[in-house]
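Yeah, one chain of the complex is gone here, protein chain that is, but the others are all in their spots.
As written, the chain order gives the labels A, B and C, with residue 1 at the start of each chain.
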Amino acid sequence: MTFMERLLAWRNERGAFGFYAVLLATAVLVPLLNLAVPEGSALHMSTYTVTLVGKYMSYAILAVAVDLIWGYCGILSLGHAAFFALGGYAMGMYLMRQIGTRGVYGNAEMPDFMVFLNWSELPWYWQGFDMFWFAAIMVLLAPGLLAYVFGWLAFRSRVTGVYLSIITQALTYALLLAFFRNEMGFGGNNGLTDFKEILGFDLKAPGTRMALFLATALALGLAFAAGRMITRSRLGRVVQAVRDAESRTRFIGYRVESYKLWLFVFSAMLAGVAGALYVPQVGIINPGEFNPINSIEVVIWVAVGGRGTLYGAVLGAVVVNYAKTWFTTVLPDIWLYALGTLFVVVTLFLPQGLVGLFAKLKLRRGAA
Amino acid sequence: MLWLGGAAAWAQAPAGNEFDTAVASLPTASYMEKEVLAGQIARSGHPQAQALLQGWLDGKLHADASGHVWLEGEGGYVDPASGSAGKVEADDLEKIGTNNRLRKALKGVLAQFALASPAASARIQAVREMRRELDESAVAALQARLPQETEAAVKHEIELALALAGLQAGEPAQRLAAIASLDGDRSAEVYNRLSQMASGDEADADAAVRNAAGAAVRSIESWRSFYQGVETLFFGLSLGSVLVLAAIGLAITFGVMGVINMAHGELIMLGAYTAYVMQLLLPNHIGLALLLSIPAAFIVSGLVGVAIERGIVRHLYGRPLETLLATFGLSLVLQQLVRSVFSPLNRSVQTPGFLSGSLQFNDLLSVTWIRLYIVLFMLIVFAALWLTLNKTSLGLKVRAVSQNRRMATAMGIATSRVDAMTFGLGSGIAGIAGVALSQLTNVGPNLGQAYIIDSFMVVVFGGVGNLWGTLIGGMALGVTNKLLEPWAGAVMAKILVLVFIILFIQRRKQGLFPQKGRAAEGH
Amino acid sequence: MNVPHAFSRLIPARLRPPPRSGDVFERHNPPGLDLSHNTVLYLEDITVSFDGFRALNKLTLYVEAGELRCIIGPNGAGKTTMMDVITGKTRPDSGTAWFGQTIDLLGMSEPQIAQAGIGRKFQKPTVFEQHTVFENLELAMAGDKSVWKMLFAKLSPAQLLRIDEVLETIGLKEHRGALAGVLSHGQKQWLEIGMLLMQEPQLLLVDEPVAGMTPQETERTAELLLSLAGKHSVVVVEHDMDFVRSIARQVTVLHEGSVLAEGTIDEVQNDPKVVEVYLGEPRC
Partner (left out) sequence: MKLKFILTAAALGVASFAAQAADTIKVGVLHSLSGTMAISETTLKDTVLMLIEEQNKKGGVMGKKLEAVVVDPASNWPLFAEKAEQLLVKDKVDVVFGCWTSVSRKSVLPVFEKNNGLLFYPVQYEGEESSKNVFYTGASPNQQAIPAVDYLMKDLGVKRWVLAGTDYVYPRTTNKILEAYLKSKGVKQEDILINYTPFGHSDWQSIVADIKKFGSTGKKTAVVSTINGDANVPFYKELGNQKISAEDIPVVAFSVGEEELAGLDTKPLVGHLAAWNYFQSINTKANKAEIATWQKFIKKPDRTFNDPMEATVIGFKLWVKAVEKAKSTDVAKVSDAIIGLEVPNLTGGTAQMLPNHHLTKPVYIGEIREDGQFDIVWQTKGEVAGDAWSDYLPGSKDVEADWVKLKCGNYNTKTKKCSGQNY
């Protein structure tokens, strides 16, 4: 078998199992280290780290979403930050409503920022977000709908390549500006913060943190499984065919735009879920999340990990973000050099990302 | 303190000498009191009055601990009254300060002196200055001047000013006459006074006057709205040219070579910093430094561009998305680099005199020089670039390579060298744009970030690989933005423009000027 | 612009098109191909021009059901453009294109046309290089190709059998699991023909099938195409006159975007107009 084939085979199987194993290990170890191991012990894992890992995992879900659309379908979306943020805002709005009378002005209906910018009443689009199920639906619906409308327009008129990338960027940029406006009623630059409870559980309680963490782990597992099922179905093969030879796919009778749209919407919803899990863990959502730069970063995670393999995306998300956390702490003044160089090096020397690197190493060992 | 000051005054001048007492009480007076004192000094008719007031306005008036006032001259410190030099040390002097309001008043009274100045232009300026605050003394001064005035232009100015004063005249007939004589004067003072007379609670008692005023106001208003349209259009064009300047380098690297260069913004930033450094090198020749920094920036950014191409992009041809990632990493590094070298603070780039201020067409329309120059500059850069691409052998090679790399190689073109030069060219242009931007906005590490997205928008909107597209596209976006701004507000205008771009790309997925042939599928 | 409609008015009532489906997301069920007039393809007055240059000039061409038609002509004669028009890649400025009696091709998108039963093999073999040979055939397989179906699609034993059959026919059995990308040029040609077979089209458009093939391969291709003719209709564009001679019954010569001559290979080759056009070309 050739390198590519072995790479493929190797990716398809080991990678996935490896991922499940690691995920399971994390899901078991982290609670153990956090709850079972006593404070002060070297092995104890603080709630801070738990939240951190939780954050990485919600990023990983986002990475999977981007990898599905970019790695498998060849659509470079620079707009996934928008879907992520929308999901986040949907969740954030629920959490805001949960504050209820515990806001500093004790206004049962309206969030604080509306009170001191003296809004007369709650805007209509905030209605219903006091119910979790409604918010949960919105987490999927808001990004999904946007993705559907946008994708329907773009794919129908066969916008491709950089043109698509740039208008997705325009999309998230427009939303960024829109959400910065205080008239929008989403708290402007301050966004939504100072959350108290989720489903009646105190967000600051370690238990709740752990629950959120496990929920994220579960979501990541499911996202991965779903992504895997899609990519391994014939649908997945069609999508990859679109990536490699779009017009050819048309000539054998596939309505390419429907496939793109379907995958785009799915990916957007996944991003929304990631955002929804991200917000309660970091405790704030603000327009900054719409920043096109964020979208680019997500793409970079995927590239670093290994585009076109789901667990590569996950790996990339975790590695890059951990690197960020680490650098900003140990070399706060020059960490950007490190990160920037990392990106350059990876793209230059690891076109297949870390995954490709492992594969190569494995083959070497196989050969030797 | 006040007492001391008083004593000092007493000591050197007979009581009642308005000038000396006024001067003596300056050090302790509040800004309000100072304003009154300024008036007294002016009216005192003292020969030194003008010099003192001028000095005061220029911040050359000081008081020593004893409260004695000293005027700072070329030679040293002199007594304002006698003009005799005094022995005082700079550092035990306290400056007699001014504030906005006081400076305005001082200019007003000084203008009255200037009325007598030999130069006609100075006299015109003086009249204009006085127009802004037409109190009795000013009117009196003008009336006194009118008969002696020889220069026709000055006469006219004075007459207008008096007419403006005449609007308050007692007799309706006089007021009507004033309105008539002010016909054609569209300045704000006239407009405001007339509109007050025309309607509202201060409306003129006499109906005829009211109507006349109303008619005058309406004619001025119609002119206003016309010139406002012109102004908005110009704003749009100047914003457009900024966009084009920022994007045009990208039109080369991205449009012609298909490299998604996320570090483009940082190349602009480097250009701006070059302008800053040039000014450090030539602190006394700001204008010259700016001119020199244009080629300098081209070279600096150009070389960096070549380095990027040789070091990174070269290895990624045919993988445009990878270039996006690598150059994004690079942009982070470059930003941090200037933070380390120049500190994260913004840097101040001086604006040379010939760039500041504005070109006054008439009372209602004026455009700022800097914007005018930016538009011209953009056109020059564009023309130069267009000629390079279409009239030079390099341009020929560039186009050959961009259209059919293999064929070009076959014809013995050193494609790799051409690539490097093309990328260098695009980067150099970005640097030049940076110099222009240094005159408009911050020179800081974030400069690039602010323009990168817009640049991509412009290039894609205009049509990748088409210089004209970039020009037209940029201008179109600029004007649209400015036309929307008045009623949509700055933010909404920008959002609407973005939405417009998105929808436009749906209709014409290759932008305004689609590239011909299969090369268009740039991905 | 909406040429097809404008022209459909000039078409006799019996050929009035079915209501065309504009929206590409709406599933398009081609009405069963109606061959009652024993003609599978009507091209009438097709004109295509790319900024000024006329690639097709009032081209009129009919293909009978079950026929094997060869189309020859010098470069730039418009052979490929014609195929683009038939498969919906290019929209003509004017003219009509009908598939059987009832299907107006100009109203349809590429996938709809493919679904309706027109298969195409490209001049330059284009297969899905990241997919295995088997997957290539699987993807090309005829049937409902809607998104949700694909998500849960499983291969039925019959379909597996069919794929193996085709693998047999195109002689790539032992490369079943190989990535298409690593195949030789000739093998890719075959694979693409195989994909064509999997589509089970009524009408096959084959663009230079034997370019870069060894004589033996060429021979086998000829056999294959001949065997296909009859139950399918086949249109072959080819330069290789020997190959054409070996398969063709009817030959159409295109020149500057319209039909220059039509007839048996001998008739065509003795046609003075054709000779003139091909003057200097050794083979004719």
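Heads up, the rule we're going with is that a residue touches a chain if its C-beta (ideal position, glycine included) is under 8 Å from a C-beta of that chain, and two chains touch if they have at least 3 such contacts.
Only a predicted model underlies this, so the values are computations on that prediction, with no experimental measurement involved.
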Report task. Considering the entire complex, write down the shown chains that touch the omitted one. Result -> A, B
**Report entry** Of A:87, A:143, A:191 or A:272, the residue in touch with the unshown chain
**Finding:** A:191
Query raised in the report: Touching the missing chain, which residues of chain B?
Result: 31-32, 97, 99-101, 103-104, 107, 188-189, 191-193, 196, 231-232, 235, 238-239, 242, 335-336, 339, 343-351, 356-358, 366, 368-371, 439-446, 449-450, 482, 485-486, 489-491, 494
**Report entry** Residues in chain A touching the chain absent from view
**Finding:** 18, 22-23, 25-26, 29-30, 33, 42-43, 45-49, 51-53, 55, 99, 101-106, 112-113, 115-118, 177, 180-182, 188-191, 193-196, 204, 282-284, 286, 288, 315, 318-319, 322, 325-326, 328-330, 332-333, 335-336
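The criterion applied here is as follows: only the chains that are shown with their structure count from here on.
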Requested in this report: Take each protein chain as a node, join two nodes whenever their chains touch, and name the resulting shape: line, ring, star, complete or other.
Outcome: line
Requested in this report: Round to the nearest whole Å and give the separation of the Cα centres of chain B and chain C.
Outcome: 66
Report summary line: Taking each chain's mean CA coordinate, chain A and chain B are separated, in whole Å, by 44
Requested in this report: Provide the list of chain B residues touching at least two other chains, using ranges where the numbers run on.
Outcome: none
Query - Residues of chain A touching at least two other chains - result: none
Query raised in the report: Hey, which residues of chain B end up touching chain A in the complex?
Result: 254, 260, 262, 312, 315-316, 319-322, 324-326, 328-333, 335-337, 340, 449, 453, 456-457, 460, 464, 491-492, 494-495, 498-499, 501-503, 505-507, 509-511, 521-523
Query - Interfacial residue positions of chain A with respect to chain C in the complex - result: 2, 4-5, 8, 152, 156, 230, 233-235, 237-238, 240-241, 243-245, 247-259, 261-262
**Report entry** chain B-facing residues of chain A, complex
**Finding:** 76, 150, 153-154, 157-163, 166-167, 169-171, 173-174, 177-178, 180-181, 292-293, 296, 299-300, 303, 333-334, 336-337, 339-344, 346-348, 351
